[in-house]
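For this view, one protein chain was removed and the others were kept in their places.
Chains: A and B, in written order; residue numbering restarts at 1 for each.
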Amino acid sequence: MPKSRSTPKLTRRTALAGLSASAAMLAMPRLGRAADETIRIGFPTPLTGPFAAEARDQVKCAELAVKLVNDKGGIGGRKVELLVRDDKLNAGEAATRTLELIEKDKVHAVVGALSSAVQLAVNEVTRARGVIYVSISQSDTINEAKDFSKYTFHEALNPHMTTSAVARQTLKKGMKVAHLVADYAYGHEMLRGFKRAQAAIGADNVGEILHPFGAADYSTFMPRLMSMRPDVLCISNFGRDQANAIKQAVDFGVKQQMKIVVPVILHNQRLAVGPDVFEGVVGGANYYWGLETQNKTAADFNAAFKAANGGAIPTDYGAYGYSGVGSLLAAMQTAGGTETDKVVDALEKLQYDLTKGPQHFRKCDHQSVQSVLVLESKKKSAMATDNDLFAIVANDSGSDEMLRSCSELGHAT
Amino acid sequence: MTSPSSGEAVAKPASGSLSWLLEQRVLMSVAVLAVLPWLLPSQALAVNVLIYGVVVMGYNLLFGYTGLLSFGQAAFFGAGAYFTGIAIGRYGVPWFLAVAIAVLLSTCLAAAIGIVSTRTRGIYFAMVTLALAQLVYYVALQASSFTGGENGLRGFTVDRISLFGLSVNFLDPVNKYYVLMALAALAMWFQSRILNSPFGAVIEAIRENEQRARACGYNVERSKLIVFMLSGAISSLGGCMLALHLSIVPLDILHYQTSGMIVMMVLLGGARSFFGPFVGAATFLILEDVISVWTPHWQIFVGAIFVLFVLFLPKGIWGTLLDTLGIGKARR
Partner (left out) sequence: MDLSLIIMQLLSGIALGAVLVITALGLTIVFGMLGVVNFAHGALFMIGAYAGLYVASLTGSFWWGLLLAPILIGVFGMLIEFVLIRRLYGRSIDDPLLLTFGLSYILVEGVRIVFGSDGIPFPTPPQLVGVLDLGIGFFPRYRLFVIALVAVVLLVLWLTLEKTRIGLIVRAGARDPVIMQVLGVDIGRVWLAIFGLGVGLAALGGVLAGPMRSVNPEMGSLVLAEAFVVTVIGGLGSIVGAVVAGLMVGVSISLVALFAPEMATIVMFALMAVVLLIRPQGLFGVRGRTA
C-alpha cells in the first residue's frame, strides 16, 4: 500500500560493495555523504494487526511531514524519502525490519513503533549500531538509564506524564480509588503513576486488581471491584484490553457507582466501542483535533492534514507520526545534513512547535517535554459531528516537572 | 519399509555422481546455505531462513520422521532464545557457553512437556502440546523479572564473537550470517546422525505402524519421549541463533501462532525430507516478504497456498521434487 515501499532496488553487485563499506562504517562515526543523495528515514509501523488503523494514520502524518519539507526544497537540497515497513506489532519482526533498513536500505534515521515492546526492540538494534531513532510509542522503561541510547529520542508521552495529568483532574483529597491493571510492564508503569499522583493529592487506595495481559473477559473481576466501593476506578491497560474492560465494567453497572478513568483514551478505540460505553470516561491524550479552537498550531496541522487526505482529521497516534518525523527533519535542517553526531546535538537543542504548542527534548533521557491533554468522552446526544468525540477537560502545558527526575531514572546529573 | 536397509534397497539408483552428492546431504545443504545471502533480496531474510530452517528441521524429526503432529514447537524455539539471552545478559556467560546451556535447559523443558504429552496419541497430542506451549507463553509473560515480560528480553547485545583466539565483528551482517551458518551446520550434522542411527529406524517404524513397532519389542513410549527431546533440542538451537541475531527476544516467539508457522513451513517444504525444512522456511518467508510489499493482506494468500498444499501437494515442494526426480527416501 504505501508508495514509499518501492525503494530504488539496489543491484546485487552494488549491494555487495555496500556491505563491505558498511562493515567499515559501523566501526567509526558516520561521515557526511554526497550532498545530492536522498535522505532516507525508516518507518516501522504495525500495518497489520489490531493497531492497523493507528498505523495508517501514522504513515499519513509522517508522509505529510516529509512532503512539507520536500515542497520547500528538501534539506540542503536533498530530498527526503520515507521507507515504511510493516512491523506486524511484533518485536522480532520490528528488529528484523530495522536491521534490513539499516543494512540494506542504509537509512539515515529510524522513526516509529507503536508498542512498548516494539519500541524497545528497535531501540536495541539502533543503539548497537549508532543510528538515530525517534520513538513514538509510550513507555516509562525506555526513559530509564538501562535502556538509554545517546541516539534515541522519545517523542511520545509516557505513562508517568499521562497518569499524573489525568489524576489531577479527576481525584480529590479523601476520594476512594480502585485500580484494575494489566499485569505487564506498561500496566505496572501506569499503576505506579496513578498511585504516586493519588498519594500527592491525598486520595485513598481501596484496592488494586491485576488482570492477565490480553484477557478477553473481565467479568470475574467486577464483583470484587464493586465490593471495594470506590469513587473512582482507574483502568490501567491499553487498546482492546481497555475497550473490553470498560465495556464489561459498564455492563456490571460500574458507572452508576463510580467514575471510570484511564491513562490514555484512544480515538480509534472510542470509535470501535461506541459512545454509550465510553460516555463520561476521562483519559489522557497527546493530541485531539478539537484543540484547533484554542491552539493555532493545531489548527494549521489539521488544515494541512485535511488538504492532503481529502478532509479527514488527524488522530492522536497520527500526530506522533507527524511530530516524530517533523522534529527529526527540523534537526537535520539545523545540522545541515545527516551527520549523526551533529543531528543528535541539534535534536538536544531543538525547540519545536509542530502540532500543539512548544516542545523540546530533555537532555538526560531525551524525553520530549510537551503538553498533556485530558479528555472526557462525550455522550451521543452531545456530539456535533461523528468526529466530535471528546470534550477537552484540561490542557497542561509542558514542563520538566511533569517528568520523573533524571536522578530517579538513573542518569548522571 | 521400516528400517533404513529396506529404504536403501527401495531407492531407485540415480546417476552415480548425483547419487553420491545427494548422500552428502549435510555438505550439500551447507553449500546451498552458503550462497543464500546472494540469492535472496536481503541479508535479513537469509538469516531468517537459516534460523527458521533449523527450528523446522528439529520439528521435522518429530512430525515428519516420527509422525507426531505437535502444535507446541514454539516453546522450545522460545526457550532456546530466552535461555541464551538470560545467560548472556544476566549472568555474563560467554556466548558459546550460553548457547550450550540454553540447549541443555530447553531439552529439559522438552522432557517435562514430553512426559505429559507423549502419553497421549493422535489429535490429542496436537492439542495437548498446543495448550502446554501456551502455558509456557503465560509463564514467560508473568516471570517478567527474568524474561522482560511483554516488553521482551533485552540487554544482551553480542557485538563480537570470539572463539579459539579468533574474533570477528558480529554486527557486520556477513560475519553474522556465517557464524550462524556454522551453528546451523552443526545442527544438520546432528540431525543426520540421528536419522542414520538405529534410533532413526525405530522412530520411522513407530510412524509406519505403532502397534507393530511395539510388537517388535521397541519401547515406543520411551522412544517418543526421546525424539520429543531431541526435536526440542534442535529447535532450541534455532532459538539461540535468533537471540544472537536480533539481540532481543520477543515474547511472541512463544505464542502458538509461531508453532503454527513452523507447521506451515514444514508442510510447504516437505515433511520427512532432510532439506525440506529449509525450502519450506525460505518459501514461507519469501512469500510473506514479497506479498506484503503490495498488500497488507498477505495472510490470505499464505493461507490459501497452504490449503492447496494440504489438498494437492502433501509432500511439499522438496518432497515432490525428489519424488519426481525418482530419488529414494534414504537419500533425502
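As a working rule, a contact is a pair of C-beta atoms (placed from the backbone, for glycine too) under 8 Å apart; a residue touches a chain by one contact, two chains touch by 3 or more.
What you are looking at is a predicted structure, and each value in this text was computed from that prediction instead of being measured.
Undergrad: If you put the missing chain back into the full complex, which of the shown chains would it touch?
TA: So, spelled out: the chain left out of view touches A, B.
Undergrad: Which of A:T38, A:T220, A:Q294 or A:S405 sits in contact with the chain that's absent?
TA: Selected residue, touching the omitted chain: A:T220.
Undergrad: Touch as defined at the start, partner being the missing chain; which of B:L61, B:A126, B:V158 or B:L171 qualifies?
TA: Candidates B:L61, B:A126, B:V158 or B:L171; residue touching the omitted chain: B:A126.
Undergrad: Among B:F170, B:Y256, B:F274 or B:W318, which residue is in contact with the omitted chain in the full complex?
TA: That would be B:Y256, which touches the missing chain.
Undergrad: Looking at the whole complex, which of B:N169, B:S192, B:Q299 or B:T320 touches the chain that is not displayed?
TA: B:Q299
Undergrad: List every residue of chain B that touches the chain not included in the displayed model.
TA: 69, 116, 119-124, 126-128, 130-132, 134-135, 138-139, 142, 256-257, 260, 263-264, 267, 297, 299-300, 302-304, 306-307, 309-311, 314
Undergrad: At which residues does chain A meet the chain that is not included here?
TA: Residues in contact with the chain left out: 48-50, 52-53, 183, 209-212, 214-217, 219-224, 226-227, 240, 243-244, 247-248, 251-253, 268-269, 271-274, 276-277.
Just so it is clear, only the chains that are shown with their structure count from here on.
Undergrad: Any idea how many Å lie between the Cα centroids of chain A and chain B?
TA: 37
Undergrad: Help me check something: in the complex, which residues belonging to chain A touch chain B?
TA: 1, 5-6, 12, 16, 19-20, 22-23, 26-27, 47-48, 52, 86, 90-93, 95-97, 99-100, 103-104, 116-117, 120-121, 124-125, 127-129, 139, 141, 146-147, 183-186, 212-213
Undergrad: Mind pulling up the chain B residues that touch chain A in the complex?
TA: 38, 42-45, 48, 138, 141-142, 144, 148-152, 154-155, 157, 159, 169, 171-175, 242, 246-253, 292-299
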